[in-house]
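Shown here: the complex without one of its protein chains, the others still in place.
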Amino acid sequence: MVLYSKKVIEEFSSPANVGFIEDADGVGEIGSTVDGDIINISIKVKDNILEDVKFKTFGCVVAISTSSAVSRLAKGKRVDEAMALTNEDVINYLDGLPEGKDRCSGFALDALKMAIEDYINKNK
Amino acid sequence: MVLYSKKVIEEFSSPANVGFIEDADGVGEIGSTVDGDIINISIKVKDNILEDVKFKTFGCVVAISTSSAVSRLAKGKRVDEAMALTNEDVINYLDGLPEGKDRCSGFALDALKMAIEDYINKNK
Amino acid sequence: MDHSATTPVDPLVVDAMLPFFSETFGNASSLHSFGTESAEALSRARKQVADTIGALPEEIFFTSGGTESDNLAIRGVVPFNAGKKHMITSVIEHPAVLNTCAFLEELGHEVTYVPVDTDGVVDVDELEKSVRENTVLISVMHANNEVGTIQPLEIISDIAKEHNIYFHTDAVQSVGKIPVNVNDLGVDMLSISSHKIHGPKGVGALYVRKGTTISPIVFGGNHEKGIRSGTENVSGIVGFGKALELASERLEEDSLHMTRMRDSLISSVFDTISDVRLNGHPSLRLPNNVNISFKYVEGESMLMMLDMQGVAVSTGSACSSKSLNASHVLSALKIEDDFIHGSLRISLGRENTMDDIDHVVNALLETIAKLRAMSPLADK
Partner (left out) sequence: MDHSATTPVDPLVVDAMLPFFSETFGNASSLHSFGTESAEALSRARKQVADTIGALPEEIFFTSGGTESDNLAIRGVVPFNAGKKHMITSVIEHPAVLNTCAFLEELGHEVTYVPVDTDGVVDVDELEKSVRENTVLISVMHANNEVGTIQPLEIISDIAKEHNIYFHTDAVQSVGKIPVNVNDLGVDMLSISSHKIHGPKGVGALYVRKGTTISPIVFGGNHEKGIRSGTENVSGIVGFGKALELASERLEEDSLHMTRMRDSLISSVFDTISDVRLNGHPSLRLPNNVNISFKYVEGESMLMMLDMQGVAVSTGSACSSKSLNASHVLSALKIEDDFIHGSLRISLGRENTMDDIDHVVNALLETIAKLRAMSPLADK
């Protein structure tokens, strides 16, 4: 268990922004029960700013903590800034992820970007 | 070490009849330094009785304790009685010998019998 | 609550071991009296082990643990029966058996892996059908380490005997929890591990029925009658013997106690948490095994959250670098996708109490509630 940084554990046990946004401007979801991870991220955009970001995640400790981290990192950012977030940003925010646990570390960010693309597509 | 009966240990540490009989009536010796056991038994016979029996042994615990045992068993016996001693008599006298240690258990008796035969041959 | 993984060493066992570290530390193979005391201690332990399973002391060979015992049983027999290249095992064996079989396959041997039903019971008909002319060994575990299902060894033994096949069982999980007697079970070889029964880690034994020809897999100074070379772990073996003696003395009491806790835990979970599933057989089950799947949540997350509440358990699904894998056992039981990623094994020990069970139930309630609140599935 000490495999994980304190920050990962914190983020996992007290995650921010849990939920679905009812009237979301964009939604991204990846995974399936067969794969064993599902991450859903919904966003609310106002004046090109991600005013709200929420997640719901079925998955392991990394899936949940990266979801929460991504929601924190994205919230309040401009759309282009949020699109520019990298996996490294997420991992740095979490003070690193243990070796061999990198499989799902990018899923939350992918879901966020799907949500932003969904928003962009809808507003084209 | 408890492999050995108390009697074996006793016989080994306080053997009887150690020595060569200077003017022996019969001598038997078996073994070699290559084999690693040498048992020498010399006897003094008077009126068909083994008046004295002595041994000198180079060898393991069993070689020494059986030598001592044989000397005790034979001493005072008639020649024919001594010739009738069996390996079993020796082993019984020693309250048994551990398994796998039977190789040299008969050597001392063999040496005694060689000594007796030597006596008989000389007096033919 | 993770006693199937390992158990604390009983203080009585530690006491039995202590003199063999710094006082009676002789090498059991030395000829002097110092070594002999160690040799006598080994004899006593060998008898304790033998008595526990209805064997003779000379049928017990000490090893470094359950894994080595399984390796020895299989690799000590299969490759040494020229012409007989085939063995049979089950799909839900421990990796100590399965990976040994995989190695034998690489060497050109043939292995049939018999399936299990959805409760984890080995399909005995399939097993019998898979017997061939050249079958030399059947290896089927006594009780499964993940789902606790107890196998019908007596029936398998009859098949083995009929076809003149050696029969090995991995009894690592059953010893100390249910009665294990080599004659009642009809096995030729049986593996035991010390650390699963409140003994020290790194010690085990293989029972080998008289008349069974077995070759060593570790070579050296011909300890253990040449079957297992290496200076004997005297303190460990003494502890193992003591642990088994205690386990068999307490078997009935412990088994009853664990069964009560187990059943109480299962019914509390079913009463208070929805969308749950008991994995493994409802009744042919180790008294200390609870394996439950919770829909909508994932194993490692549950494990972590329970750990934060001081509850150590294990899960059959592990998120590795490549995939979120369900264990080979849960997969073999054909558990539905909805349930397979959310399994927990809670394995009880004799020192657990009903209070511990209450604590686990409360921790589970909280954990499942919290994780389901985060889960996108729970709402759908």
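Order as written gives the chain letters A, B and C; numbering starts at 1 within each chain.
Everything that follows uses one rule, which is that contacts are C-beta pairs under 8 Å (C-beta built on N, C-alpha and C of every residue); 3 or more make two chains touch, one makes a residue touch a chain.
Values in this document were obtained by computation on a predicted structure and should not be read as measured data.
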Handout entry: Residue among B:Ile21, B:Val62 or B:Ala82 touching the omitted chain
Key = B:Val62
Handout entry: Residue among C:Leu303, C:Leu364 or C:Ala378 that touches the chain left out of view
Key = C:Leu303
Problem - Per the touch definition above, residue among C:Asp2, C:Glu110 or C:Asp338 touching the missing chain - result: C:Asp2
Handout entry: Absent chain, residues of chain B that touch it
Key = 1, 9, 12-13, 15, 18, 20, 29, 33-40, 55-64, 99-104
Handout entry: For chain C, the residues touching the chain missing from this view
Key = 2, 5-11, 13-14, 18, 21-23, 25-27, 29-35, 64-68, 70-71, 94-96, 99-100, 102-103, 193, 195, 200-203, 217-222, 229-236, 300, 303, 306-307, 312-315, 318
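Convention: only the chains that are shown with their structure count from here on.
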Practice task
Pull out every residue in chain A that's touching 2 or more other chains.
Solution key: none
